[in-house]
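Note that one protein chain is taken out, while the other chains of the complex remain in position.
For clarity, chains are labelled A and B in written order, and residue numbers in each chain start from 1.
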Amino acid sequence: MQIAHLSPTQLIERIKDPGIYIETGPFTIHLQTAVAHIAEGIRLLYEDFPILENSGVADFHISFIRTRSLRPWVRPEVRFRLDSESPFAPLPLEQAFPMFEWCFNWCISRHANQYLVIHAAAVERDGYATILPGPPGSGKSTLCAALVIRGWRLLTDELTLVAPATNMIAALSRPIALKNRSIDVIRSIDPQTAFGPICQDTAKGAVGHMRPPTESVLHVGDPALPRWIVFPTYKTKGAMNARPMSKGQTFMWFARSSFNYTLLGLTGFEVLSNLVDRADCFTLEYSNLHDVIEWFDGFDPRELAAAANSAHASQA
Amino acid sequence: MQVKRDVLIQSFARPDSVVSLTPFAWDMLVRCTRPHTLLARLLILLDEHQLSDKIPAFARRHLESARIVANNEERVLRWEVNRIQRALRDVDIPIVLLKGAAYVLANLPVARGRLSSDVDILVPKDQLRVVEEALCRYGWEAVKLESYDQLYYRTWSHELPPLRHRDRKTIVDVHHTILPPTGRLRPDPEKLLEAALPLDGTRLKVLAPADMVLHSAAHAFQDGDLRRGLRDLVDLDDLFRYFGSDPTFWDTLTLRAEKIDLARPLYYALHFTHLVLDTPIPERILQTSWRWRPIWPLPAVMDMLVTGALASRPLDASKSMGSFFRWLLYVRSHWLRMPPWPLVKHLLYKAITRGRRKKSS
Partner (left out) sequence: MRVLSWTTPRLVWKSWGEEVIVFNVASGNTHLLSPVAAQALRILEQNPATIFELSNKLAGSASVDADEEFIEHVEKLITNLDELGLVEPVS
């Protein structure tokens, strides 16, 4: 059964009590909350995800509680809880759904040491994955969303999970978090794109989540082989500029921006070595998404130089 | 007194019992074990008892993830000891590793699955300065404490304020004795240093087995508030089983306890590990330890406090009797640490500054 098979009322009631068990790729989450914003976000953005029967078994048992204040002028807030721990300060109630997504990511980044967890987006085509690393503001989420609209399968927008035993990336296929202008940009590429509620005034500005395509969610169990690593940098103007990036630099960047590289010790080193070994690495400056999508279209797993050459050609 | 065993304690006391757990119970077990930072330890225990294939896949993932964390903590600890040795290369004094660092470097079974990367060392009191200066030359610096806390450490406590390495952010605690010098029990550090044993391949030492056990007991029941609760008992259980396989150990232990004034904590250690975890302790040793019991009604009170404090925390964060008992033990540990009037002042000060901090944040 999927989330979509519950009526909105059924969904809200079930999430309130006893909570809902959602399977999201390698993780099962037990979510329990009376906060309507979150139930609404789940309804809109997780509709293709399977619900499990209330077996009491989940990787993360999380809840979100609306905090009460005796002072009526204080804005209502929502607090996150994982079992009996409440690791974060509460946020305004309107930000409840982004908070759910951030907290879910936090759970994975801390308790999934069976993977090397890298801060990057990733998309897949024909079994091969492109990894898009980058700090907030680099445009990786926007680029990820644009590629997904183009037809690449969404693996993840934030946490790239690499399995040591297979060196493959496990998919999460969860909603893509977009900020500010990115939301408009994506809507202009495809006005049919489904979004969850847009929250204004978060610490990052306006935040909204794009619904993952049904195909991506249905194939969440299919891992992908890493093949390309592209460091995007969005610029407001200028021609597209794609250049090969050294493997050494790529390695060190990943080592620094992975959540648990050091924790995994020699295993982390080996997994990352393997990843960087098999991938072609680029930096990519761009201002126009259309140019960039075409460049990605040209990716051919059998060709090393082709992608780099076509990038130089478009620059000339 | 019968102990009502919840699934967590039962799994440690009787590992075989896990074969009858439902998936729901396994889920609870993982969630209950995690706050005690005992997940890795549990996995190792189950592996030892050839119960690995009885662990369902979903639970196994979490146990393995925790084991990876524990392996890393061990590595961090070993490297820290490496760096400490380097910093103290030219300081020719006896340095005794305590607690986790000792367990790991001595390759004791109790070290496996532990999550602790702070290093505790014991040095002669007159060498504290020298050691502090040497460590500070190599990148450690005193943790920034308010001057009140600094004074507390240096006057009442038995260690320098913790030293944190500026790059690695790891902590070294330098002790000159193992319990506060103002407390009721005064184990003589010189006796401990004298009996310390060298660690092969290093110039470091560890406490002799009986002293190691007594230190762990003191840490759990005198100096500590059992906040680590089950973890402390699991450590003691491991130590008793390992050293207890040598039949001469038990008499050495009881004699030593009286000699260095740690008989009372040993009574508690023997009593509670036996009660809660079924630790195999020779009956005659348990009987010997009764003479160190506190006077009535304290044994019953302690039974209640400790078993209450060990109860698994409810998973919905509601205040429970368990947290009340833990608070009582916390007060008790300070009672034992400081004379009454300074204690009242100390607790008041802490309460007021905590209140002030809350208001301003």
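Here is the rule we go by: a residue touches a chain if its C-beta (ideal position, glycine included) is under 8 Å from a C-beta of that chain, and two chains touch if they have at least 3 such contacts.
Please read all numbers here as calculations on a predicted model, not as lab measurements.
Only one residue in the set A:151, A:248 or A:301 touches the chain that does not appear here, and it is A:248.
Summary of contacts with the chain left out: across B:21, B:59 or B:76, the touching residue is B:76.
Although one chain is hidden here, its contacts on chain A can still be listed: residues 246-249, 251-252, 255, 261-262, 265-266, 269, 273, 276.
Take chain B: the residues that touch the chain left off the picture are 72, 75-76, 78-79, 82-83, 86.
In the analysis below, only the chains that are shown with their structure count from here on.
One finds 40 Å separating the Cα centroids of chain A and chain B.
Considering their complex, residues 23-24, 26-28, 31, 34-35, 58, 61-62, 64-66, 68-69, 71-72, 75, 313-317 of chain B touch chain A.
Interface residues of chain A, counted against chain B in their complex, comprise 28, 55-59, 61, 81, 83-86, 111-114, 262-265.
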